[in-house]
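One structure, pasted below without further comment.
Note that one protein chain is taken out, while the other chains of the complex remain in position.
Right after this comes chain A.
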Amino acid sequence: MTVREALNSALDEEMSADHKVFLMGEEVGEYQGAYKISKGLLEKYGPERVLDTPITEAGFTGIGVGAAYYGLRPVVEFMTFNFSMQVLSGQQSCFAIDHIINSAAKSNYMSAGQISVPIVFRGPNGAAAGVGAQHSQCYAAWYASCPGLKVLSPYSSEDARGLLKAAIRDPDPVVFLENELLYGESFPVSDEALDSSFCLPIGKAKIEREGKDVTITAFSKMVGYALKAAEILSKEGINAEVINLRSIRPLDRSTINASVRKTNRLVTVEEGFPQHGVGAEICTSVIEESFGYLDAPVERVAGADVPMPYAANLERLAVPQVEDIVRAAKRACYRSVPMAAAA
């Protein structure tokens, strides 16, 4: 089952189970979604529940928030999360992110529990391929820094199904960060995960590969890279444990810390910018909780601290590669010279 099929089936099942669930966004209806995630849904549920909207992210984000205020459970699709920043024109400030941060995330608190906002903002996030600076960035750290939001990022088809269904059923606003390059990838899916009642817990990471020498944390596409890196490392006698975060907020600190206490070494991997990133937060958690267990400095693998260049060679250099993860893990295991010493 591809990730695309997994997301589509999750949407379909939840829409069928709860008539208050509806999908809105650009091209979600007639066009079946810019990435075909909503394929067949318009036909099945009609234009009232699969809503094509004009091109104003701030508009439909606000409308989605309003609909959620009043009892519906909207799933808002961004053609890409890069457009969740959207500004209408230079002088006007009209941001979709304003509705997510200032309205969706805070309304339950500000209304003292009177107005809950059961809404899902979903769409592709992170670096795609060959689309330059404004279409290639990761918003995990942005949204995860805001209390009131839950932020999920699936890797496999099972993740996509289980987490999207959990997000739609959740009473809080959820930002659901997919990855365009994973949509077409196939993963084996268990029978259990194919059941319409299947759902994954929010806030719980998954240990994708058990190991004892070094912990590698990753989310979304980087989980695949981390698993590849672990394969390479195993040939050199390093047994890496790979944690698929699944949930960026709440962050499963206990699973991360338990793993680090076992391996005593940590490499964090993400595509986003390094400063104030997800890796920085994980590092802090480990320093706070498990400082005494660390046998090596924490290694952080992240996207380059620059806007994404378009040229293919430069683009490749700006995002983490499998070899970067392998090298970082070796440094953490003292199998190679630490970066500072090499410089």
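Operating definition for what follows: a contact is a pair of C-beta atoms (placed from the backbone, for glycine too) under 8 Å apart; a residue touches a chain by one contact, two chains touch by 3 or more; residues count from 1.
We take it that contacts and distances are computed from a predicted model.
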> Which listed name, "p-loop containing nucleoside triphosphate hydrolase protein", "3-methyl-2-oxobutanoate dehydrogenase (2-methylpropanoyl-transferring)", "tRNA (adenine(58)-N(1))-methyltransferase non-catalytic subunit TRM6" or "Replication factor C 3", is the one UniProt assigns to the chain that has been left out?
Replying inline: "3-methyl-2-oxobutanoate dehydrogenase (2-methylpropanoyl-transferring)"
> Which listed residue (A:Gly40, A:Gly132, A:Pro171 or A:Gly184) would be found touching the missing chain in the intact complex?
Replying inline: A:Pro171
> Considering the whole complex, which of A:Phe60, A:Phe78, A:Phe121 or A:Tyr139 touches the chain not shown?
Replying inline: A:Phe60
>> Suppose we count only contacts with the excluded chain; which residues of chain A make the list?
In response: 48, 51, 53-54, 56, 58-72, 74, 87-89, 91-94, 98-99, 102-103, 107-116, 147-148, 150, 170-172, 201-204, 207, 247, 250, 252-255, 258, 261-262, 288-289, 292
